[in-house]
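Note that one protein chain of the assembly has been removed; the remaining protein chains are unaltered in position.
Read from first to last, the chains carry the letters A, B, C and D; within each, the first residue is number 1.
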Amino acid sequence: MPDTLTDTAVDVAGLTVRFRSKRSSTTALDDVSLRVEPGAFISIVGPSGCGKSTLLKVIAGLVAPTTGSVSLLGEPVTGPMRTIGFAFQRAALLEWRGVRKNILLQAEMRGMNKARAGVRADALIELTGLSGFEEALPHELSGGMQQRVALCRALLHEPPVLLMDEPFGALDALTREQLNAELNRIWRETGTTILLVTHSIAEAVFLGTRVVVMSPRPGRLVRSLDVDLPAARDYAQVMTDPTFGTLTRQIRELLGSAESH
Amino acid sequence: MPDTLTDTAVDVAGLTVRFRSKRSSTTALDDVSLRVEPGAFISIVGPSGCGKSTLLKVIAGLVAPTTGSVSLLGEPVTGPMRTIGFAFQRAALLEWRGVRKNILLQAEMRGMNKARAGVRADALIELTGLSGFEEALPHELSGGMQQRVALCRALLHEPPVLLMDEPFGALDALTREQLNAELNRIWRETGTTILLVTHSIAEAVFLGTRVVVMSPRPGRLVRSLDVDLPAARDYAQVMTDPTFGTLTRQIRELLGSAESH
Amino acid sequence: APGGAQEDGDGGGGAPADADKVTLTLNWVPYGEHAPFYHGVAQGFYADEGIDLEIKPGNGSGTTIQAVAQDQTTFGWADTPPLLKGIAAGMPVKSVGVFLQKGPASLEFLSDQKITSPADLKGKTVGGTPGDAMYATFPAWLKANGLSASDVTVVNMDAANKIAQLAEGQVDAIMGFFHDQGPTIEARTGKQVDYLLYADSGLNMLGTGIVASEQTLSDKADLVSRFVRATQKSWAEAVKDIPAAAQAMADNAENEPPLEVLIQQLELAEPLLQLDSVGAPGVNTEQQWADTIELMSQYAELENAGEPSAYWDGSHAGGSGS
Amino acid sequence: MVTSKDVQPADRPTPPAPASRFDLGARLLRFLDALWRPAIVLGALFVLWWIASENEWMPHYLVPTPGQVWDTIAGDWSSLMYHSYVTLYETVIGFLLASVLGLATAVLIAYSRTMDKALYPIVLFAQVIPKIAIAPLLVVWFGNGLAPKIMLAVLIAFFPVVVSGVAGLRSTDPELLELSATMGASRWQTFRKIRFPNALPHLMAGEKVAVTLAVVGAVVGEFVGASEGLGYTLLLANGNLDSAMLFAALFLMSLIGILLFVVVEVLEALLIPWHASRRTATPLTTS
Partner (left out) sequence: MVTSKDVQPADRPTPPAPASRFDLGARLLRFLDALWRPAIVLGALFVLWWIASENEWMPHYLVPTPGQVWDTIAGDWSSLMYHSYVTLYETVIGFLLASVLGLATAVLIAYSRTMDKALYPIVLFAQVIPKIAIAPLLVVWFGNGLAPKIMLAVLIAFFPVVVSGVAGLRSTDPELLELSATMGASRWQTFRKIRFPNALPHLMAGEKVAVTLAVVGAVVGEFVGASEGLGYTLLLANGNLDSAMLFAALFLMSLIGILLFVVVEVLEALLIPWHASRRTATPLTTS
C-alpha cells in the first residue's frame, strides 16, 4: 500500500468552505483540521447539514476549499483524486447500465484487468446479496439495493483510501451488520485508510479506530475520540464491551442525543 | 377524521405483487394480508428489497396488485389515492423549486387555503430545522435536508393516512429523535393512521402501536407485534422501559440481527 | 422517355471516339424550344462536327449564365436580358448568337378573359417575377400602350409558380414566354391561352441564344465555331420537320412535356427565329443588339451599357458581326 | 383511462432486453399493433383526397386523383426509383455527415466555454441564412455534382443535432461527473461512458428532426442545379404543370423522410431502452 510510505494518509489543515449564491452564503465547514494516519478508520458523525459530505468531497478534490489546504497520501489536493474510492450519499448509478455493469464502470474507467475485475464484481455482488439482479437496471431495484450497488462499485478497485458517505443508510439492521463486519474485514486485510460518514453512533464506534464528532452548521470538529478496541471486531462481542458503552454514551452526549447507541 | 367512521383504515388482503420483465420475474410481495385500525401507528421492518416500499405504493394505489385487494378508509384502491400523505424513500423534490415552494406543492395541488398553508409550511420548516433555507434549491441542500423537505411536504395537509418510507434514514440521531418525538405528538393530536417503514428497530418500537416484521424477498408478513406502551412517549423514558427491551430483542431475533436496537 | 442520347441516334448519331465532350446547359427544364438540340444529336449534326454533346436541364437563364462563367458547362442556352446584366456585372461571358431574335416575352392570359388589346388590361392583376427582364420592362410596355403603371396591379411571384396561379385565376395575366407556358397550360387545364407579345409593341429584345465564356472563346475558338455551326444546322433542320425534332426530344429527353405540347411549343418558337429576314438561325445584326441594350439601359437599370461587342461575338454564326 | 390491462404490473411494457430481440413473434405483434392507428389516419386522409380529387373540388392540374398518381408512379417506375435512389443517397450521406459534425461541434461547445462563445455564433449564423438563398452560391462554387446537394443536406440538418447535443451533454447530473472524476476517468472516458449515454435521449430528438430536414436539404439542392433526384423531378413536374408527377415526387420524398425517421426511431429504441420516456408511467399513475 503506498500510504504506508507517508505518515499521514489525509491531512486537512484549516479548511473552510463557503458556498455563496446570490441569495445567501452558507458556511459549510469552518476551520476544520484533521490528520489521518495511514490505515486508520475514521468515523465521522454530526448533525444533518453540518458539512460531512462537503468534507469528504473536499478530500476527494471535488470541491475546492475557500481557505485551508488538503493533502492526500502526501500529495496536495488540487483536483479530483483517483487514488480513492468514493461511495456517494446518493447512489449515483448510471440508469442505462445493469447492476454488474454499474459496478464494473470503476474497472473500465481505471483500465483494470477485465477478467479479474469481473470475478471481483461477482464476489461483491454475492457478498452484498445482489445475486440474481446482475442485469437489473437501477429503476428496478429497491433503495437499499441501489445503495449496495454503489458500495460494490466503491470497493471494486481496492483503493488505498476509501471515502464513504452514509453507505449503509438505506439498509436494514441485519444487512447493515453483515456489511459492517465485511467492511471491518476488508479494512483489516488491506490496510485501507477509511473515512466513513454515518448517522449510527453504534456503527461509528463498531467500525472506527477514531470517531470524529462535528458541530451543527457551520461544521467544526468538536471532538475526536479514539476507539480502544481490537482491530478485529464482532458485533455481539463489541456490544458488550464496556468501552463501547462508554464511547457511545459520550458521543451521544456530544451530539445531544438521548438514544443509547 | 373520516377514518374513525370505518373500522379499518387500511385493509390489505392476500396481496401478491410480481414484477415481470423480459429478463426475469421478481415476486416482491407474496400473499400479504394486513388490517390497520384507524388511528394506529404501524411500523414496518424487514430486510432490504423485501417489498416494503412496494407495499406502501400498493396501498397508495401507485402499483397495482398482481393478485389480492387493498382498501383504504373503506374504499377499494383502484388508482392513486389522494386521502394520503406519502413520504417517498427518495426525496423526490422538484429541482426547480426552492424548499418552501417544494413543500407548498402539496397545498397547490390540493387547492388548500394559501395563507393557512403558508403558515403551516413555515411552522414545519422551523420544526425540521430548515429555517434560513426557504429559498434554497434542492441541489444546494445536504441529503438529510432534502429528506426533511420531503417530510414537511407529506405532513403539510394533515392527511388521514400517512405512508412514510424511511423518512428519517438520512438524519443524524439527534434530529431523528426530535422528529420522532414530533411525529409522535402529531399522531396523538390528529389521530392520523400512520404506516412507517424503517430500518431502525428502536424507532419502530418507539413510534409504533404495532411493529410488522417482514421476511426477505419474496416479502411475507412474519409477525405482527403489539407495542404495549402509552401513546405519549419520551425517548429517555421509553429506552428504560422493559417492554422496549423485550420488543427490540424479539424483533432483532426475527430479523436475525445482533445489534440491541 | 429516358435513354442514352448517344446510343440510339439514327443516321450516325454516335459521336466519334475522339470527339470533344461538350455540355450544353439549357435555360430551363426541357420544353419544346429545346427540341432542335435533341434533333441535332439524333441526326448526328454534332457528331459530324466532332462534338459529343450532353444536354443538361437548367434552372433559369441567370443560373445558366453563371454556370458558363464558372466554367461548369461549356455552353449555355440563355435569354439575352439576363446575359446583358451578367456581363455588366462583370461575368466573363459572351453571346455567340441569339436564335430567338424576336423576344418571346409576352403577357399571357386565359382566353375567356376576353383580352384582345393592352387596353383591356386596365384594372387587372398581373403576375411577374421580380428581377427578370419582362418584369423590368413591363412599365415601359404599359406606357408604350398608353397605360400607366397604376392601371394594373402587379403581383410578385416565383417563376415556377406563375402558371398555376394563372390557371387558378389568382391573377388575370402573367408575364412569361408564351411559346413555353401557353401550350403547357392548354394541355394541362384545357383552358385556352392568349397572349400579347412585348415585341409587337415596339419592345423587341433579343431572346435565347448560345452563351460561351471568354475563356472558351479565346482558347477554343474552333470548337465554338463547330458548335455554332452544328446548332445552326440543327435548328434549320428542326423547323423543317417539327414532328421529327419533337420526336427526337421525346425519345431522348427525360420528363419532357407530352409530344403534342412539344410540337406546339416548337411551332410557336419557329416564327421567333425570323428566318425570312435573317437567312440562317442565330445570325444577328449589330442593330438588334444595340436596340436591346438601349431598352435595357432605359428600363432595366443596365448601367455602363457599352457597345454590342462587349456582349456579342457574331463571328462564329456568320452575319454582320463577323 | 385505467384499463384492467394497464393495472397489472406484470403486464407493464418493459424495455426490450437482450433476450427479447429474438422473440420475433411478439415483436411482430407489437409492430402491427403500432401500425393500425396510423394506418387508419392515413387511410382517412387518403379517402378524403380521393373524394376531393375525383369530384374535382380542386382542378386536376392542381390536385390529381390517386389513380393518376398511381399511373404516373407505375408508368415511370424505374426512372422514379432511380431519382429516389439519388435523393436517398444524398440524404443519407448528408444526414450521417451532419450527425458526426453536429455531435463533434456539440461536444466542443458543451466542453469548452471558449468554444461555446466562439463557435455558437458561427453555427447560428450558418443556420439562420436561408439555405435556398445560398444554394445557388454553393452550386456555383461546387458544381452540379453531388457535393452541393450533400452540403445543403448537411447544412440544414446540422443545427438540430448541435442544439440537442449541447442540451443533452450539459444536462448530465453533476454527481455522475464527480463520480467519474474520482475514478480518474479521462475526458474521453467520461464522455463515452457518462456524458454521451446521458445525452442520448436529447440527442435522438435532434436526430429525428435532422433526418427529416436532410431530405429537404437534398431536395433543395436538386432544385437549384441537378439533372437527377426527386427535387429535379419536382421542378420538371412543376414546369410542366404535371400535378400527378408532382404528387408522385412529393409522395416519394415523404416516403424517404418517413422511412429514415423510422430508422432513427428504431435506433433510439435500441440505444436508450433504459430511459424513462421508454417506460410507461407506473401502472396506476395515469396523469
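By our rule, a contact is a pair of C-beta atoms (placed from the backbone, for glycine too) under 8 Å apart; a residue touches a chain by one contact, two chains touch by 3 or more.
Given the structure is predicted, the values throughout are model-derived calculations rather than measurements.
Screening B:19, B:41, B:86 or B:235 for touch with the missing chain picks out B:86.
Here one chain is not drawn; of C:31, C:109 or C:135, the residue touching it is C:135. The chain that is not drawn here is touched, among residues D:92, D:154 or D:216, by D:216.
Shown as candidates are B:21, B:66 or B:106; the residue that touches the absent chain is B:106. Interface residues of chain B with the unshown chain, by the touch rule above, are 57, 60-62, 79-82, 84-86, 88, 90, 92, 94-97, 105-106, 108-110, 135, 137, 139. Chain C residues in contact with the hidden partner, per the touch definition given at the top, are 62, 66, 69, 82, 85-86, 89-91, 129-132, 135, 154-158, 160-161, 164-165, 168, 170, 301.
Take chain D: the residues that touch the chain left off the picture are 34, 36-38, 40-42, 45, 62, 114, 117-122, 124-125, 127-134, 136-137, 140, 159-160, 163-164, 166-167, 170-174, 177-178, 180-181, 185-187, 190, 201-202, 204-206, 208-209, 212, 215-216, 219-220, 223, 231, 234, 238, 246, 249-250, 253-254, 256-258, 261, 275-277, 279, 281-282, 284-285, 287.
In this section, only the chains that are shown with their structure count from here on.
Centroids built from CA atoms put chain B at 27 Å from chain A. If each chain is reduced to the centroid of its CA atoms, chain B and chain D end up 47 Å from each other. Residue positions of chain C touching 2 or more other chains: none. Counting partners per residue, chain D has 15, 17 as the residues that reach two or more other chains.
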